[in-house]
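The complex is shown incomplete by one protein chain, all other protein chains being positioned as in the whole.
For clarity, chains are labelled A, B, C and D in written order, and residue numbers in each chain start from 1.
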Amino acid sequence: MASPTATREAPPGAAGHRSTARVREILGWYSADNPGSKANLARMLNHGTLAGTGRMVILPVDQGFEHGPARSFAPNPPAYDPRYHFELAIEAGCNAYAAPLGFLEAGAAEFAGEIPLILKLNNHDVLHDEKDPFSAVTGSVGDALRLGCAAIGFTIYPGSSMASRMYEQIRGLAEEAKRAGLAVVVWSYPRGSGLSKAGETAIDVVAYGAQIAAQLGAHVLKVKLPSDQIEQEVARKAYEKHAIPIGTLAERVRHVVQSSFDGRRIVIFSGGAKKDDDEEIVNEARGIRDGGGFGSIIGRNSFQRRRPDALKLLRRIMAVYAGETP
Amino acid sequence: MASPTATREAPPGAAGHRSTARVREILGWYSADNPGSKANLARMLNHGTLAGTGRMVILPVDQGFEHGPARSFAPNPPAYDPRYHFELAIEAGCNAYAAPLGFLEAGAAEFAGEIPLILKLNNHDVLHDEKDPFSAVTGSVGDALRLGCAAIGFTIYPGSSMASRMYEQIRGLAEEAKRAGLAVVVWSYPRGSGLSKAGETAIDVVAYGAQIAAQLGAHVLKVKLPSDQIEQEVARKAYEKHAIPIGTLAERVRHVVQSSFDGRRIVIFSGGAKKDDDEEIVNEARGIRDGGGFGSIIGRNSFQRRRPDALKLLRRIMAVYAGETP
Amino acid sequence: MASPTATREAPPGAAGHRSTARVREILGWYSADNPGSKANLARMLNHGTLAGTGRMVILPVDQGFEHGPARSFAPNPPAYDPRYHFELAIEAGCNAYAAPLGFLEAGAAEFAGEIPLILKLNNHDVLHDEKDPFSAVTGSVGDALRLGCAAIGFTIYPGSSMASRMYEQIRGLAEEAKRAGLAVVVWSYPRGSGLSKAGETAIDVVAYGAQIAAQLGAHVLKVKLPSDQIEQEVARKAYEKHAIPIGTLAERVRHVVQSSFDGRRIVIFSGGAKKDDDEEIVNEARGIRDGGGFGSIIGRNSFQRRRPDALKLLRRIMAVYAGETP
Amino acid sequence: MASPTATREAPPGAAGHRSTARVREILGWYSADNPGSKANLARMLNHGTLAGTGRMVILPVDQGFEHGPARSFAPNPPAYDPRYHFELAIEAGCNAYAAPLGFLEAGAAEFAGEIPLILKLNNHDVLHDEKDPFSAVTGSVGDALRLGCAAIGFTIYPGSSMASRMYEQIRGLAEEAKRAGLAVVVWSYPRGSGLSKAGETAIDVVAYGAQIAAQLGAHVLKVKLPSDQIEQEVARKAYEKHAIPIGTLAERVRHVVQSSFDGRRIVIFSGGAKKDDDEEIVNEARGIRDGGGFGSIIGRNSFQRRRPDALKLLRRIMAVYAGETP
Partner (left out) sequence: MASPTATREAPPGAAGHRSTARVREILGWYSADNPGSKANLARMLNHGTLAGTGRMVILPVDQGFEHGPARSFAPNPPAYDPRYHFELAIEAGCNAYAAPLGFLEAGAAEFAGEIPLILKLNNHDVLHDEKDPFSAVTGSVGDALRLGCAAIGFTIYPGSSMASRMYEQIRGLAEEAKRAGLAVVVWSYPRGSGLSKAGETAIDVVAYGAQIAAQLGAHVLKVKLPSDQIEQEVARKAYEKHAIPIGTLAERVRHVVQSSFDGRRIVIFSGGAKKDDDEEIVNEARGIRDGGGFGSIIGRNSFQRRRPDALKLLRRIMAVYAGETP
């Protein structure tokens, strides 16, 4: 049999090239998945400024649903327009854009094929306060297919008394999505009556949340940046006994990545609430990079800045992940 | 290649004309939808006195279910008869008539094709009082098709502890309706234990409710007229910091429209409880119009007036939206 | 109980009017149908120049599939463009436009809601010659719904050895269409090894084809103009014994209408091959009108003329049906 | 309301750019389709050397099934390996690679996301000879999704006595594919007892075959290069009367493009049997380009050449379509 000669390897996006060795290595971790899910992971990994590096910066915009329109968009009013976010993600060179059904429906045709899309399949609002949050399912795998998405997105709240129900929902949706060749991105945000407020970002909890998402079959895990606190007394013993290093952000990121199947799942970190200081955000990206994290998901810190400022910040962050001097 | 000559553009309803530029602009916002849903939106936009203007006045009559018959119809007894409302909507030149299953079944054949119909797919009664309301699903997409409806209607109660369940219901119904080429109208009425009574119409809450409905994929949003109150302390900061103008009704309407995908979704405003003073209602319409709202949904203030009075009032309201002196 | 006052009756198309008495009489013949099918029949009857008269002129364009593109469109090259036919039907004030899937997909969004559409669900080409023709099913009820159609269209060839298969296909499609509130239009064109060439338009055969379509549950029947020949010897006896008048076109049309449930089904007549003489076509319309026919379906004689000529002819035909002097 | 600033337009493939104006114009022809199908069309149009030009060169390899392995691959033995064709398509910068189920399964994971794939859903072999060919359905829409394909492909044989059955098969498959957001590519190859051998590529027959595929709802039509013969006597009259120019290849291509909804459907032309002379093939591409054709599908003339020769030829063809001097 023929032993086909390897074709040239080069930054994808350009025509006529294989994926990079790093992208192919990452895809190799998902060996139980069908080629469709792999192709959609590849589409995200091969798109935008970080194409081919194995790193990702994703623009998520579900704050309109999660926090309300004024809190989300008044800081930068053009962001009320759903088309704004497609354009921002495209111009910034993000790997993908994630949003709920309505926001994607409002631009998916106009920007068809221009940026990989992630349909957030559940959402939560804050008009009813609850100790144990539960997100409603607001989209379907069929919606993701008809809108041309590369992946579905889903939030779980480990620590909520409703967590089991969310696990069961994503289980069914993920099974359906994988059969249809989509990728599965899980936002794992521990919250609820099982945890203290500070515990939501405690290192043991974030690592635990990542593990749960990975065990649920997620291809891409999105978690919050972990603090150096430890929430669970039962866990504290393990951290102390084995002297797990959690002193620096890079160490904590490394521990979360390790907790995600020893680095064999893509884990990205959320930027959290808006910060005025670009430097702080860029430094976080350095910590994520140094700890072996795969990238950032930057919502409020991009679309709540004026467009040129957002583009500038996103480019600095991408430069960090690309290993270049910005 | 042929460059087809544009046919005449004129007020639709007349034979042999294209939709107006404004109607076609509005339809352009729904680019992810199939031609069926667009055609049904067009049917509503091209019907009645306001045909072609991009504005809508809809007659909704679900009070019999929601409040009971005597409270609803005793003020104007001919309104007990389901045919009365079809005739009122037709004679007044409304864009559409919305009602629950029973009311539509009682007239859809007799008035077939004479007015676009919206089947309200969920309803709530007050025989059992609850702090966190939940509407029962009382119709199906199949019902809407067999009754010849242009759209389904659905009420969500953001702020209710049952909100998630309603979001999940409309998600499934909307996906099915869109596949069948129907339009989707969502009544977003924040209520429930998460909100104070005054908070139900607070500007931040109304805008948030509109955003949620739009994110759920509604084509047409129906909200209450907002007051200048702010309900959520976390939102107050945004309103104050960004000095969002909410002093006049027109300013508040403009903010709600902006919160509905920057004006790229049709938002109409409900008239609320019956008022004796026509002038007050007409003035509200002026505020809605001046703020860029798309129209009114006038239930109790039409069918609870005697027929000639209702027709007179509805015509004055339509004249406001048409930009004419009544 | 309230005895609702009748609202004004006036030519539809204008806002705020009931259907005319004639349209309501016609709809009354379809008493087994749901309001959706009635509404879609009403949409066609209430659209265009003949709105409200109970007469219909429909533009059908399936010749591209049936005869090939050059034979169909070279006489008037702008007709190669699918948008041309939407515009022609709209500008001429036709009641509806009928075409196969591809042609409707190519314009249904752009002309959404501007003209009632009929999706032809089967088609036949002449690249393979056969004595017993069979049309392939080329669209579905789901397609009709997603494209916003008012009706499905289907051709049967009574006289073909394949006729039973086509009857069974339309049976299933009609049941599905009616459940979804669509109207059903059947082209009944006797052809095949059971008939002589002249027999295809023999009065006994055309009347029989109309009866079959009506018994299959069609709402609207489309047949060819009948000649005064009689094809079936077994039928000749009945025509002679009962002295059925078939000498003039009007008499033959009257017999076909009578054969269609004694005039209680809408029967329209096809214009057939292109004729250069407008007068001849207009005279045929006079015959159809005088015999109680419901209208014409004018394909090649409209889109194969230059646009101004087609518009002029269509307007003359409509004037005949409207009972006016053109 | 926000008027979002247009982002930069540039050759896609590079990160952070909108599709070109030409690609967006082409996507605009498919206005009845959901964003998923548009995105998959965009993926093909935005991939490879011709990305953004609106032109396409596709590598199809179904000859193993259609003609047998030795006839297909012995001329260039590395082509027995399914991976060879993925690599060839990638290295040559083709817009897409089309093959039957087995060939795609044998490489879709390894080359995930590196080239848009078209799953050929029906195939025909020559071990049983028939006058009226009929291809067996050999794949499903579910297969296309699990393999990460951008489109399904399907062959029809107008002129075969089995044509109706193939039309009905693609009807169902296309409806399913479009709902799932895939693109639909139809190979229209007139053949069978209704046609002479020379008639298979007669200009009237090729144009008719293109029209049929377009009416069946294909997004991309693939036809054979037409000769200047006319097969159908009934068509000859139209060609002569209207003096349709068919003397040069460019004129014939122009007529086929016009017959494909006046140029509003993507039509590409097959290269046919292997030719030794590169110049002849390149000249054909010039004719296709000059006549407004959208590109070529080059199977045997690429994979039956040695790899460097194939790459050289494909690059010359692409240079023709790109309007550059090779």
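FYI, a contact is a pair of C-beta atoms (placed from the backbone, for glycine too) under 8 Å apart; a residue touches a chain by one contact, two chains touch by 3 or more.
What you see is a predicted model; the values in this text were computed from it and never measured.
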{"item": "Left-out chain, listing which of the shown chains it touches", "value": "C"}
{"item": "Options C:A151, C:A207 or C:I297, residue touching the unrepresented chain", "value": "C:A207"}
{"item": "Residue among C:S160, C:S227 or C:N301 that touches the chain left out of view", "value": "C:S160"}
{"item": "Footprint left on subunit C by the chain that the document does not show", "value": "29-33, 132, 158-161, 163-165, 167-168, 171-172, 175, 190, 192-195, 204-205, 207-212, 214-218, 232, 234-235, 237-239, 241-242, 244, 255, 258-259, 261-265"}
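Note that in this section only the chains that are shown with their structure count from here on.
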{"item": "Shared interface partners, meaning chains that touch subunit C and subunit D", "value": "B"}
{"item": "Subunit A onto subunit D, rotation angle from CA fit, given as a multiple of 5 degrees", "value": "180"}
{"item": "Shared interface numbering between subunit C and subunit B [over half = same, under half = different]", "value": "same"}
{"item": "Inter-centroid spacing, subunit C versus subunit A (mean Cα positions, whole Å)", "value": "56"}
{"item": "Contacts with two or more other chains, residues of subunit B listed in rising order", "value": "1-2, 31-32, 34-35, 179, 258, 262, 264"}
{"item": "Interchain contacts, given as pairs of chains that touch", "value": "A-B, A-D, B-C, B-D, C-D"}
